[in-house]
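Showing subunit A:
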Amino acid sequence: MNSTSTIKSLAATLALCLAGQAALAQPADSPLKVVATVGMIGDVAREVGGACVDVEVLMGPGSDPHLFRASAGDIDKLRRAQLILYGGLGLEGQLGEVLARLGRTIPTVAISEQAVPEAQRLSSTTGYAYDPHVWLDAGQWAEAALVIGSALAHGPGVGADCTAATLERAAAYRALLVDLDAWALAALATIPDQQRVLVTAHDAFEYFGRAYGIEVVGVQGISTETEAAVADIRRVADLVVDRAVPAVFIESTINPRTLQAVIDGVGQRGGSVRLGAQLYADSLGAHDQPVGTYVGMLVHDVAAITVELGGTVPGLPASASEWLAAWYPDGDVTLFLAQGEE
Partner candidate 1 sequence: MVSLLLDPIVITVALGAALLGMTAGALGAFAVLRRESLIGDTMSHAALPGVALGFLLAGQRSLPAMLAGAMVTGLAAALFSLYLSSLHRIKRDAALGVALGLFFAIGVVGLSYAQKRPGAAAAGLETFLFGQAAATLRSDLWLLGAVTLVAGAVVTLLWKQLKIVTFDPDFAQAAGFDRRRHEALLTGLLALAIVIGLQTVGVVLMSALVVAPAVAARQWSASLGVMFWLAGALGAFSAVTGALISAQVSGLATGPLVVVVATAVVALSLLFAPRRAVQLEP
Partner candidate 2 sequence: MAASLRSPASAARPLALATRDVTVDYGSVRALQEVSLQVPVGAMAALIGPNGAGKSTLLKVVLGLIRPDAGRVTLLGEDLAAARGRVGYVPQRSTVNWDFPADALDVVTMGLYHRLGLFRRPGKKELGRATAALEQVGMADLARRQIGQLSGGQQQRVFLARALVQEPDLFMLDEPLAGVDAASEAAIVKVLKQLNAAGKTVVAVHHDLNTLAQYFEWLALLDVNLLAQGPARAVLDSDAFERTYGSVLVRRGAAAGPWPPRTVDAPGRADAEAAS
């Protein structure tokens, strides 16, 4: 070989080595940066995505998604995400424009819209819009878990290993939710028929009511943006007295005044009603508590409603044992119920 061709081949070898190094240096799966608007989606994403994802939730515990307005910091977070997951169906009332704009450059998935076919969606009481509170029906949310899993598995830059693992975890999580769905149905069925009325501050539990056969009455409408009117409070107080409902429930994201007014009103009508445990409807609870997970939220709400309205709570399904062991070594759900009441 003459010197020129030697140099050429040396150069070629060097280039190949460098390329090989580069290929090796780039990890096969760096966690996918995901931003979820609400905890109900974010927690599921974490469970399903595992180490393959890095999930950040925009609205913390106690934040009301109907009223949440994005600050500059929030928009910054959203912009740096590789994948955005949100509820849709009008849940994030003040974020519509922001999400539409970001959706042009970043993959954005409306979980509830994808998971629930039109025929199965509920309308709001005014009939103008859809009811977005899908996650309170564990069966529907099981399908949503698959949607989330799919989105995470096929996210930008996700390696083959992660794709497979994520889809597997999604299937397992879905199975867990299906079991919990059955469990919830069984639990709520133990409530005596006459008392099967769930009175809450706003109409968040329609899907819940439809799935588990319990009548649902909210003082305010679907969105907390509307102000409760005197007529609403009267209507609910009348109903509580008529049906001798033992307890009404506040929610973690709502000012308890409207329900206190109902309780006052019931008292003045000669009836009596308890203020039951606080429910988690629009938001998860604190991060370091069982109610900070979707499973915990569901279990807490079902258990609280069942117990306060006079039913008995059956044991959790086997597939939930892992979750239970992680959060509650003693395994007693009612203990857990007491803890969530804050």
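Going forward, a contact is a pair of C-beta atoms (placed from the backbone, for glycine too) under 8 Å apart; a residue touches a chain by one contact, two chains touch by 3 or more; residues count from 1.
The candidates were selected such that all candidates are chains of the complex that A comes from, given by their letters.
In this text, all values refer to a predicted model and were calculated from it rather than measured experimentally.
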For subunit A, as assembled in this complex, the candidate in touch from 1 or 2: 1
Complex contacts: residues of subunit A adjacent to candidate 1: 60-64, 67-69, 71, 221, 224, 226-235, 237, 250-258, 260-261, 264-265, 268-269, 282-283, 286
